[in-house]
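For this view, one protein chain was removed and the others were kept in their places.
Naming follows writing order (A, B and C), and every chain is counted from residue 1.
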Amino acid sequence: MKYTAIVDGEIFQIEFGPGSRAWVNGQPYEVDLTKVGGQYSLLLDHLSYEVHVASADEDGCYVTVGGRPHHAMLQRGHRGRDSHDGGVKAGHGAKRRPGPLTSDIEMRAPLPGLLVKMEVAQGTPVEEQDVVAVLESMKMNLELRAPRGGIVSDVRVAPGTQVGQDEVVAIISPNGASSRDG
Amino acid sequence: MKYTAIVDGEIFQIEFGPGSRAWVNGQPYEVDLTKVGGQYSLLLDHLSYEVHVASADEDGCYVTVGGRPHHAMLQRGHRGRDSHDGGVKAGHGAKRRPGPLTSDIEMRAPLPGLLVKMEVAQGTPVEEQDVVAVLESMKMNLELRAPRGGIVSDVRVAPGTQVGQDEVVAIISPNGASSRDG
Amino acid sequence: MADKVLVANRGEIAVRVLRSCHELGLGTVAVFSEADRDMPHVRYADEAFCIGPPAAAESYLQADRIVQVGVDAGAKLVHPGYGFLAEVPDFARKCLDAGLTFVGPRPETMELLGDKPAARGVARELGIPVLTGSPSGLDDDSLLKAAESLGYPVMLKAVVGGGGMGIRAAHSPQELAAAIPRARQEARAAFGAEGVYLERLVDGARHIEVQLLGDIRGHVIHLGERECSIQRRHQKLIEEAPSRALDQELRQRIHRAAVRIGRAVGYVGAGTVEFLLDPEGQFYFLEVNPRLQVEHTVTEAVTGIDIVKEQLRIAAGRDLDYNQDAVLARGWGLECRILAEDPNRGFAPCVGQVSRLREPAGPGIRVDSGISEGVTITPYYDSLLAKLIAWGETRAVAIVRMRRALAEYQIAGITTNIHLYRGLMDSTRFLGGQFDTGFVEETFPRQGDGGARRAAQGWKADSARRLAAALTAALLEHRRCEGDSVGRGRVSRWRMMGRWELTNRWR
Partner (left out) sequence: MADKVLVANRGEIAVRVLRSCHELGLGTVAVFSEADRDMPHVRYADEAFCIGPPAAAESYLQADRIVQVGVDAGAKLVHPGYGFLAEVPDFARKCLDAGLTFVGPRPETMELLGDKPAARGVARELGIPVLTGSPSGLDDDSLLKAAESLGYPVMLKAVVGGGGMGIRAAHSPQELAAAIPRARQEARAAFGAEGVYLERLVDGARHIEVQLLGDIRGHVIHLGERECSIQRRHQKLIEEAPSRALDQELRQRIHRAAVRIGRAVGYVGAGTVEFLLDPEGQFYFLEVNPRLQVEHTVTEAVTGIDIVKEQLRIAAGRDLDYNQDAVLARGWGLECRILAEDPNRGFAPCVGQVSRLREPAGPGIRVDSGISEGVTITPYYDSLLAKLIAWGETRAVAIVRMRRALAEYQIAGITTNIHLYRGLMDSTRFLGGQFDTGFVEETFPRQGDGGARRAAQGWKADSARRLAAALTAALLEHRRCEGDSVGRGRVSRWRMMGRWELTNRWR
């Protein structure tokens, strides 16, 4: 199972092996994480960290390490859904799957960067997980994928444009009920 | 709704009125209880107590008041089940109601006292809430009622006998499957 | 002294006062607004009474209601803490009229000292230098004229009150004209009186104050000085005792001046005489704060004297426990005010629930806290959550202790200014004592988060902490997926982004 975590804009590609072994961006680490009271104790190659996972907002959660808060976003690192996924869906599927899309979704840039590609135009129908745009940031290409199916009702940014963090790049409206004109 | 609480062997009969009014053994009190972090703050006629409800064992729970632990047992104070009870059943019915009795239940004396009456004999079938025995303790008569239906498979104490705290007075076995001979 | 004390305050100072009451065997009565039901001072007192809605004007400033609670609860003494009603002579009078002993100076003394130009008059008569300034009661035009004769820059201040409210610097008539209405409005909002006055502004000044104790028999002693130069917008952030800016001769002159002022006004209780020290070593009397101060703790750290206990003893009519010779300072005391303010967002106050709290402990560390895990910080009162006090044999030892304690301090769920102090403790200017009242504002905006990094192997660098955060997040999710119960409960509260993916992996 692979994961991608973005912490304060820095990207970590994480894979867990057997036992306490993990790889982060290809580097091996020994990881020992345990919960004590309301917090966690992390030993990372024997380096000791006190970690507290604080309440989440819409865009992720706050992970406090050694008394300093960090903003973390997480997703499973494979493109499709592989065979392991049964357990996951119950967890965050709750937010993603329920019924048809009923309100507009603003697709925002999770990081500042260069919009490399815009795969859709106004009126394009999209399925859940379709690539909407590609952002280049921190020397990586980031695909922005539709969280649900619908119709692209607005495209806000053209390829080659620099976008800021949280800037809206496109809007997806419920199927057949475009709520704006662009 | 009335409740009976036994704390370190002392008996409190409690009734809650509207608002923050409560009666304990007939005396009125103003009660303001709020949860803060892992504990409670109780204002009882403006007297301030820090209360922590600690993990329960088989016989009740530990309520720490001002850093001092007290053992508390609680039950709803009415003999039968009155109309308010719908909400309660879902709560502790979980332990009491599920299916037929499958193992022996030891009926124990919650306090030291004099066994005044034994309402059953070996082989008596009992329904849930039937009175099994009556104990006199702290100037009160305490009815011991069957927590579930079954067959009385053993009677350990005769009326007129002094029993100690936690002493077994009778055993109820699953219906039609007495697992001991007495 | 088996009496009962009503503490007419909230937060850390209420807990602080309650602790001394408990040590003296006094019963305690707390008051709280509807917003403060969960606060520790409610739990810490023997009894607690709700006195109204969240807004201070409807609760902690309701003098009559608080006096009535005191009477109903059978209290004998009322301790006002600082802020709220602490410097309101009418409140003191109402206590006295109801047969309650007010723990503080006499109402007449409070009135005299509350009018700051009048208090300066007292000092001037004693031959103690005061900053040239205007009288009180001037209208806007007269203030502008007075400024011309004083010479710019000038400092505009509220006649009554304190805590940095209603204070503004003006470097020109235009600035002053613009500042006057705002200062009046702030003063009216904070203290209910819009009078302002002018003082000459001294560049590079340091703020030195002297702690006084006086009993009802006219004995007045001092407990040494404090330095409170680490401020932001006239709000003290770090206080220390003693001051590095004083040599022994200057120190004694300032102490003597403070005691003379205290004696001249017949000061009873604990109070503080504030001075400005200019870069040439000349000191000027500013004002007297007729109350317990937030930063009394650093004086307690070096003298070992419990100032709140002394207040209570004095109020009970006892003589001072000490003569001047018995007051011996030892080592160095430092205090950091832990505020619910975000230094990275212009020091905006923050609200929220304290989801996790671990306060530092161990040798030389004292925490006076007004919060506990699970409480909600509301927008109704000031942002002071707690005070962290470090003592050391020397200033350097106190600083490294403070730094160690700041590293231990964990507050989650609400943003605080703890990082700011981590940075300041590493600042060479602070270590060297080279700062004045403009230090934070000059230093911090440029320094930001990076200054908070501890040297060498002790402190975790930012990137290592980000890696730790990433691995924790991923591993908790991983365990949840694998059905491991360890991470459960926490992870379910997250909302995964799920909106984008990486194309180029493992680079």
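The criterion applied here is as follows: a residue touches a chain if its C-beta (ideal position, glycine included) is under 8 Å from a C-beta of that chain, and two chains touch if they have at least 3 such contacts.
Predicted model only: the values in this text are computed from it and were never measured.
Engineer: Mind giving the shown chains that are in contact with the missing chain?
Structural biologist: Over the full assembly, the chain not pictured touches A, B, C.
Engineer: Given that one chain is not shown, which residue among B:Q13, B:Q122 or B:N175 touches it?
Structural biologist: B:Q13
Engineer: If the hidden chain were put back, which of C:K94, C:R366 or C:R422 would touch it?
Structural biologist: C:R366
Engineer: What residues on subunit A make contact with the chain left out of this view?
Structural biologist: Missing-chain contacts on subunit A: residues 32, 34-38, 41, 43, 46-50.
Engineer: For review purposes, identify every residue of subunit B that touches the missing chain, sorted by number.
Structural biologist: 1, 3-8, 10-14, 16, 22, 24-26, 29, 31, 33-35, 38-40, 42, 44, 47, 49-70, 72-77, 79, 84-85, 87-88, 91-92, 95-96, 107-108, 110, 134-135, 139-145, 147
Engineer: Can you name the residues of subunit C that touch the chain not displayed here?
Structural biologist: Those residues of subunit C that touch the unshown chain are 2, 4, 15-16, 19-20, 22-28, 46, 297, 300, 304-306, 328, 330-331, 358-359, 361-369, 372, 391, 393, 397, 400-401, 403-404, 407-408, 455-458.
One rule holds in what follows: only the chains that are shown with their structure count from here on.
Engineer: Averaged over CA atoms, how far is the centre of subunit A from the centre of subunit C? Could you give it in whole Å?
Structural biologist: Each chain's C-alpha centroid was found; their separation is 43 Å.
Engineer: Roughly how many whole angstrom separate the Cα centroids of subunit A and subunit B?
Structural biologist: About 52 Å, centre to centre.
Engineer: Hunt down the residues of subunit B that sit against at least two other chains at once, touch-wise.
Structural biologist: none
Engineer: At least two partner chains per residue is the criterion; list those residues in subunit C.
Structural biologist: 373
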